[in-house]
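Have a look at the structure below, then the notes.
Every protein chain except one is present and positioned as in the full complex.
Then we have chain A:
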């Protein structure tokens, strides 16, 4: 049975990778299992300088999901290159670095620094963090700004550029087409949906930041729909993200058209989530008689069955 997939020039032994911000830089989860079982690893959003993030509370649980407003707390690109990435080498899997910033120059500078690291396999361009005033979301909601960002980063980057899209837009396909046109090598979607929880005892928003990003199984149907829609419009590979907790969820995203997937919130519920999901995916393929997982990609679409969209 073949679980290996390709995302552009990236070769993954299976389609499962942790989502940025849901795995830190890997070392904590490495205490639970050997990370070499993963298709790839996506590390926490990295900015030019160290960031402390938002005030607390930063988290709130919701029905089958959660809100977060971490605010991109990270040690800055220099320390990421020097201390966080080298220990990941030994797993022999692609390392994808999520890049965030305020202005376009910040993104370009981070990407230029990452060019010097031998550990980086690809960049995931974070133009979709909803939790900081200037965290790139302004680039993630305007097709023209997104396209100019992608062009600048593509010029600067030695490695493939995956653009992570926000669902908080009127047309996700318009955004996807704009970044494809600008030269993106792949797209990942969706980042979190903006939400809010009110603390009825305090009669005020629960999160210190007011609003936060909704993730978890609650958003999965939205993510599946967006993956289905975007993969019907663009030719570049799409990585599906949103509420994946089981191997069957992965199959659903692949059938919708995703080339690979990312697991986010489930890592918080269960540190073994990614490993378990890979095992479940294997078991599914076994039982369903799927010899090559690539045959599942986009197979839920009408054209895959000889019909038109």
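We take it that contacts are C-beta pairs under 8 Å (C-beta built on N, C-alpha and C of every residue); 3 or more make two chains touch, one makes a residue touch a chain; residues count from 1.
Heads up, the rule we're going with is that contacts and distances are computed from a predicted model.
Only one chain is not pictured, and the protein name UniProt records for it, out of "Peptide/nickel transport system permease protein", "Dihydroorotate dehydrogenase B (NAD(+)), electron transfer subunit", "Cytochrome c oxidase subunit 1" or "ABC transporter ATP-binding protein", is "Dihydroorotate dehydrogenase B (NAD(+)), electron transfer subunit". Here one chain is not drawn; of A:14, A:47 or A:68, the residue touching it is A:68. The chain omitted from view is touched by exactly one of A:57, A:87 or A:183, namely A:57. Residue positions on chain A in contact with the hidden chain: 21-24, 28-29, 31-32, 44, 52-53, 55-61, 63-66, 68, 70, 73, 216-217, 245, 265-272, in rising order.
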